Each structure stands twice: as C-alpha cells, then as structure tokens.
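Heads up, one of the protein chains got dropped from this complex, but the rest are sitting where they should.
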Amino acid sequence: MIESFAAVQPAVVGAVLAWAGGVKLFGSGAAALARRTALGRLAGPHRAVPVYRTVGSVELGAGAVLVLPPALAAEAVLATVLCAGLLGYLGYARLVAPDSPCGCLSERPTPVRWRGFARATVLLAASGTAAWFGGHLTWADALVGRPMAAGTLLLAEVVLVLALSPELDAHWLLPLRRLRLRWRHPLAGTASGNGVPVAASVQQLLRSPAYRIAGGWLRSDVLDSWDEDEWRVLSYSARHGEAPVTAVFAVPRLRFRPADVRAVLVDEHTGDVLWQYTPQRSPHRGTALVRVDGPSA
Amino acid sequence: MASEIDTPFYGESTWFCCGNAWGPCGGTGHGACGTCNSGSLQCAWPNLSDACFSITRPDRCGRTGLLRWGCGHTFQITSRCNSATVSVRIADCGPQTDLFCGEQDCCSNGLCARDRLMDLTPAAFSRIASLSAGKIPVRVAS
Partner (left out) sequence: MSDNLDRRRFLNAAVFGGATVVGASALGSFAPQAAFAGLRPDADPHPELDPSLPDPNFAEGRITGIDGAMLLVTGSDKARHRIYATSGTSVWKLRPATVDEARIGDGLYARGVLLGDGALAADAVWLNIVNLTLYITSVGRDVIHFDHHGERVVGHVVPGTTVAVYNGTPAVTDLTPLKVGTHVQVIGAWRPDTNEVDLATVYAVA
C-alpha cells in the first residue's frame, strides 16, 4: 500500500516541476519577470535571465523524467533536492526581497507568502516519500493496481497543490467568489438609504465653475460641513492677500449639478463678504444622487 | 536622454508614500532612485527605466509617447482644476498605469485628463490639491 502511495508522488511533483519549467522557458514575460525576482537579485541584472532559464530547463527536465517511465529512485532523490532548493530559495526571497515576485509557477507577479512555503513543503514531503518508500512501481502502475486508493490520493494532492497556488486564484477562487456575490451580495445595503456622504459633495465641488475660480485661494481641506435643506455647505480656510478669510461653497446635496454651486469669500472678523459667485439657474435638473427605489438617474 | 521633442501632456496624478513612512508604507524604502521621501517634492514616473516600463506599461493604455526620464529629472505639474503648480523631481517608478487604462478625471468646463501617468509624494500633491481628493487631472511639462 505504502509503495503505491509513494509511486503516485512523482506524478504530482513531476507535473509541478514541468509546469514551473515551462513558465520559465516559454513564458512571453519571463525575461522581464526574471529581473524582478529575488533570483535576479542573486544572479545580478545581466545574468538574471540566463540563470532563470537554466533553472527552468532543469525543472522541465526533472519533471519529464519523473512523469515518464521508468520509475528510478535517483529521480525521486533529484526531485527531493530540487524541492529542498525551492524551499531555500523562498526563504531567501522572503528575507532579501519580500515584495519581489516569486517567478516560480506563473508570469503573474506573485510575492512569496505562506501559501508558497506550504506548497513547497508539500512537494518536498511528496518527493521525499517517493525517494524513501518508492520502488520500481510507476504512478501509472499504482493507479491500475489500486485505482480507488491511489487515484483518490493523487486527486487530493493535486487539489491541495492547486489550492496552495495563488497564481491560479484568478482561474477558480475568484470566479467562485464572484458567483457568490451574484447570489447574495453582502454590500447590497450600500445601494440605498445612506444619504449623500460629504465626499460626494466635495467631488461635485471640485468639478464646479465656482471652484475653478476660487480654488487658488483655498488653504485648507474641508473645515466644516453641514446641510441646509437641499444644499450641503462646505467651508474652507482661504487667503485674500495677507488676510485670512473663509471660503464657503453651497453644493446641491441631492443632485449632481456642479454648475449650480454657489460661493462666497467672507472675512469673519469684519463680517464682510469680499467676493461671491452666484450661477445662473438652468432647467436641467442634473443627476439624482440618492437612490430610493431604483437605480440612480 | 530624451530622443523626442518633449511637449506638455495631460494625465491623471495620484499620490503615494515612500521613505519607510508610517502605515502601509512602512516597508516601502526610498523608491527606485533611493532618494524618495514623502516630505519632499518628488514624483514617480512610469518610464524611468526598462525595468520600470515593464511594470507600469503605459503603452497598454495607448500612451506610447512617454519619454524616458531618469532619476532627478524635474517636471512642472499643474492642476487642471485650479491651475496650482508644483515642481517635482523623479525619485521612483510609478504609477501602475496599465491597471487603470482609460480612467478619466474631469474638472469644470470639460477640462479632463485620462490615464494615470504621474504619482506625487504627499508633500507635492498637497501643494496643488487636497490629499483627500486622491487623484486629479494634471498637465505635465518638463
């Protein structure tokens, strides 16, 4: 039984090594990725790509001999050494360049994190099992001899390796999560009933003719904000020459209509209004910002 | 060195932190040029080097005319919304232009800019806009 279980390990390890080798040798973005990895830092910018491709060649070759018959103990030992080397490389990358992409199994820049370590550990354990307990039984023989047991183990290990591969999340995990959102969206409550946040009024202000004129006088971010019927009032510190003044903007609260923004520049010490901007009203009502029963207009 | 006539262009500018600052910037280091600090008037440029370009890929957004400028090159950045201006020096690689291709930002009167082509330090961004705005349309001149 143990020999059968050990015999299927080269299939998993070999497939992963072949996959890793293929990415390094044939990936269109492999050269650019190689320079960004910790391997690139280790080998230097001029040798990063040749070293990366050499590693890929070794991986592809090792993967091929593991998957193809016959099953030799030396192959499993080689795989164990490679997997131990991978684990060591991950540790080095995490230490020296923690934000650099792994470059291990995908052109997608994926930093080294716990899932990468877990995957490398699984592969090391698998190849070590094959080296220690394996005989001359190939993985195909094991599947024929014990189809249920060996097949289940093989499938479980493949699923485990895939689950520990962040490079593949976009192919299965994220689509699953998107599907879940279609069924029941956890943020459905944000679609209505939350009023109009201040940030929305500020965005409207930044697009208004009043801001285009007065923006250069402002010295602060929003000092104060309050609601006045259908308006939101935003005040800012401003400067007119040497004098500190207050800029006050009245922004339509329930509609997106930047052209309707009103503004004044006020000296709060004297009570004087130094400048004002009152737009011409037009019949266009602008876009509603508050959704009550349906999508926003 | 520039090999084309450099003319001012329009794009979006965001802001970023550097220099081992607080929060999520704790481990950012001093940028690709080794000199970036949040409190200095600096910027990140998407065509700083071959390695930088391979990350930012502005060409994927159709922006194929961005010149190669190295560390220390000076830009004049002008906000399209209030005409405020700041001079900045390149100190890092960024922003990640190809993640937001086609994104547009506008001021009043239809003054707009498309694609993220400039990233300013907080000190620089706050000279022409509020940090809470996050991104603004700008004019970039050498």
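Chains: A and B, in written order; residue numbering restarts at 1 for each.
Here, a residue touches a chain if its C-beta (ideal position, glycine included) is under 8 Å from a C-beta of that chain, and two chains touch if they have at least 3 such contacts.
Model, not experiment: these values are computed from the prediction.
Undergrad: Residue-wise, where is chain A in contact with the chain that is not depicted?
TA: Counting only chain A, the missing chain is touched by 98-99, 110-113, 169-170, 174, 177-178, 181, 185-192, 194-200, 203-204, 213-226, 228, 231, 233, 235-237, 239-242, 244, 246, 248-250, 256, 262-266, 268, 271-278, 287, 289, 291, 296.
Undergrad: Pick out the residues on chain B that sit against the missing chain.
TA: Chain B touches the chain not shown through residues 14-17, 19-25, 35, 37-42, 72, 74, 79, 82-89, 91, 95-96, 99-106, 112, 122-124, 126-135.
The rule we apply is simple: only the chains that are shown with their structure count from here on.
Undergrad: Using the touch definition from the top, list the residues of chain B that touch chain A in their complex.
TA: Counting only chain B, the residues touching chain A are 27, 51, 54-55, 79, 81-84, 106-109, 130-133, 136.
Undergrad: Flag every residue of chain A that touches chain B in the complex, lowest number first.
TA: 29, 32, 35-36, 98-99, 199, 202, 206-209, 211-212, 215-216, 218, 221-222, 258-259
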